[in-house]
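A protein chain is absent from this complex, but the other protein chains hold their places.
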Amino acid sequence: MILVTGGIKSGKSTVALNKALKYQTRAFLATGVPFDEEMKERIRRHQEERRNLFDTYEEPVEVSRVLRTIDGRYDVVVFECLTTYLGNLYYYEVNVQEHLGKFIETLASMRTEVIIVTNEVGWGIIPENKLAREFAETLGKTNAKLAKLASEVYLVVAGIEIRIK
Amino acid sequence: MILVTGGIKSGKSTVALNKALKYQTRAFLATGVPFDEEMKERIRRHQEERRNLFDTYEEPVEVSRVLRTIDGRYDVVVFECLTTYLGNLYYYEVNVQEHLGKFIETLASMRTEVIIVTNEVGWGIIPENKLAREFAETLGKTNAKLAKLASEVYLVVAGIEIRIK
Partner (left out) sequence: MILVTGGIKSGKSTVALNKALKYQTRAFLATGVPFDEEMKERIRRHQEERRNLFDTYEEPVEVSRVLRTIDGRYDVVVFECLTTYLGNLYYYEVNVQEHLGKFIETLASMRTEVIIVTNEVGWGIIPENKLAREFAETLGKTNAKLAKLASEVYLVVAGIEIRIK
């Protein structure tokens, strides 16, 4: 598993997609569900970027099931992204820890290489909002768990990938 | 072109100024316009720091014009900073993309070395405020474009410069 992390618009997705292009058969698991026009437009642009280089799967919550279903059928799957997935878990009010546990377990057992895009969200003033704080902490801890599991970890700054593991 | 990025009070400016001191003739292009007392005080302190080591130019919006005017007349110009400049583009309600496009075009053609100070602003929880979000995204994308153009890119953490390109 490969983990690609960084700030907003740091170029993480481009780095992840470029890494995936080195594999022969490619899937893309999009966790983003368009809540508004801004997001619909964003998703449309991302789809265009990928053109027909990837088979696209869309799933906001049951990502472990999708990963297990497509495991072995592709050389690589790009998972975009952990931050949106975690947001979905809170939004749909499912058991966050249980879903994350299953997700990590699934990743640990996969034959298909997975490239996970995630975010650094804890480098600012601690949010006053309790939910935002919990979100930042949960994402931080999950990033650390995935980084432990990963064979390669990249931090992307201003479009430049820095290999940190 | 040299890009120096980092968080608030990470020591970016000091790193940029020290790099500029290695050149013989130096200009400083300040984009900050003092809106209040806090900012006036900040600008005054910055000016003291530079003393008479730099010729100072001040321009909040038409920075491309200033850069073209002084091009070739100095060995180096420190541009401080992209974050404030972008804030000015929004504040004065000019066409942001057009100005940024011209800015990048100007940078690509300059003979005088330019050292650009910018900020990492997208490493926190995604702002709820739409303008703040758009600002963070635009700055992130512009940083990546400039980093592509730059011969050297530095990330400054706790006063320590990390060369990432």
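Order of writing sets the chain letters: A and B. Residues in each chain are counted from 1.
In the analysis below, contacts are C-beta pairs under 8 Å (C-beta built on N, C-alpha and C of every residue); 3 or more make two chains touch, one makes a residue touch a chain.
Predicted model only: the values in this text are computed from it and were never measured.
Within the complete assembly, A:Ala136 is the residue of A:Ala27, A:Val114, A:Ala136 or A:Ile160 that touches the hidden chain.
On the side of chain A, the interface with the absent chain consists of residues 3, 5, 7, 120-126, 130, 133, 136-141, 143-148, 153, 155, 164-165, using the contact rule stated above.
Residues of chain B in contact with the chain left out of this view: 7-11, 38, 120-125, 127, 132, 135-136, 157-160, 162.
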